[in-house]
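Please read through the structure below; I'll follow up with questions.
A single protein chain has been omitted from the complex, and every remaining protein chain is retained in its original position.
After this line comes subunit A, so read on.
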């Protein structure tokens, strides 16, 4: 491979900016300077699809209407554990307007004791059993209500701790090894080990397994904090539910999907129906939120396709709000035991972690890697157990596992600091080696006014104020299977094509910015056609991988297309293409100012109708690679929270949050702020409000709606300020990364620390409710 050496900006402007030399493949584009010297990148570019959104013209999957389309509804179990003896569809079938009914057949699965039955075992309330296609949604719903299911009920268990008992009803009789969606990104949770409903433990991550000697570590400790923390199950509740519209004609199955991963949905549908990938087209143009839960075709995708096959008509199948809560994902709960030891000077000597959590019938209820890697500590071990229960499966949610883990770790670190009589913020300077978080602490603390913080419980009056801080880390995950096509059309027009989807994070806009910057055009000159698997495959929107994965090949493809175009211009001008540049919509000669041509004129020199270049994500510059894609360095954050606690009513209000974040080279400041706001608000909700309430005697979720499932609305929104720390590391042609996960990790911990600072009593369980505050203050029993 031909290479060349180039110097890249390295470090943090205003702090330690320097240069690093990298040996890079010769075909890579030249280095971009820091954002100050760029025209489009790093600026507040307005979202390119905002006009459609504010006028109601954006067409989401749920809005799709096709000629002859039928509406489908899924019948779901209303008992938590049973075998099905019979299903009577006669009444439903004869309802006028019903076109087809599809029953889900039993296919032997891991851990299924009922491998020979006609119908699948029922393992949770809300499990899909059948689907109806009808002329209207109302008819489909009515038909579903007419289907009679005869269950042979079995004992079940809903509560995490009850399921851990050795005599608890068993959810799965046999070992299960399949990694479910709820798991931590890049981790494998093993369901084949363990007893009863308790599976595991998982003791390692791709950062390795246990290290050092815990016993020795705790012997060296002068102070020890030993606590148990609890976090709740909560459900994603994206505004647009999971669902698809399937249009299956003789040639191609087209699946309009509300998904975070068009390519994964395509692969699943192709696999289920034994079709070549070339004959499945998944399209997602606008998507109404996912937060981690929408990476799969689920059962609704195949159901819609089966109904399409039976009826020969397009099928609309979007779930309703209740189905969404029951069956399409949640963040698992946790009971985390944490023991941390430190010397008098603050040096950590040991971190021991043991967790249990339930992702219902799925695996992956761990607490992540945050205790393992956030701070320097020579002795560490974790045991993370999955507990199976008869409830809907968990799904990935913004930094899976690590949000739960941060809630425990960041409170324990505060307690260590307090025992050592140290300020919790400056204590982190001592144990955290990250240069980025150091700057985030400095800049964040200044904006937040951390110096106002008073000793815990010293706030006077009924309404007490408190300040707290929490930190996070998230790897720079990259998916190497990320490709994009850039087309320059003859006579003008530039197009970006990839299957990568924009789930509201602003991917369309940043791709247009990258190409505009490279070609010296404006964002409005770039047409972004993404979210379509007929285009080159891009990454799924999960793990904050999109920006780091798809922007470098986007720039590289644009650079290749530009190079091809400049060669044509150079030929005409009888010069060398290396003497030409593109800027401000023009092709210019570097030295001869007489030689200039508009971009549009230049494209007229093309012999074919387009120049088309496809590029894929190359290895990180410097060759850094982790087992799960590339994950060099971390995306750190430090969040500060200010709360008011009414000690009479127990009511907690988050007044203000300062969120200091880094994502490498920031591409679009406005969109970054928006996504950070969102992560913080979901964190506020996790800390104070939302909670999946289950009825342990029936297995039903009691608040599977919007009105009883409390999340923050406008009145609960704190004032949020963001600090975005630009940081360069010279790892790719854009050096940019995502922010989705880091934005959500530290918030609940920062709020819990602030509540402690306000009232002087620590809460080890979320959500922190008025009742838990009053109990902590011993005002109620």
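The rule is simple: a contact is a pair of C-beta atoms (placed from the backbone, for glycine too) under 8 Å apart; a residue touches a chain by one contact, two chains touch by 3 or more; residues count from 1.
Here is the rule we go by: contacts and distances are computed from a predicted model.
**Student:** Not counting the visible chains, the remaining one has a UniProt entry; which protein name from "FAD-dependent oxidoreductase", "PadR family transcriptional regulator", "(2Fe-2S)-binding protein" or "Fluoride-specific ion channel FluC" does it give?
**Tutor:** Going by UniProt, the chain not displayed is called "(2Fe-2S)-binding protein".
**Student:** Per the definition of touch given earlier, which of A:157, A:198, A:237 or A:550 contacts the omitted chain?
**Tutor:** Looking across A:157, A:198, A:237 or A:550, the contact with the absent chain belongs to A:237.
**Student:** For the chain that got dropped from the picture, name the residues of subunit A it touches.
**Tutor:** Missing-chain contacts on subunit A: residues 44, 46-47, 49-60, 62-63, 65, 73, 75-76, 78-79, 136-138, 141, 144-145, 147-151, 236-240, 286-289, 291, 320-322, 503-506, 670-671, 673-675, 677-682, 705-707, 711-715, 717, 719-720.
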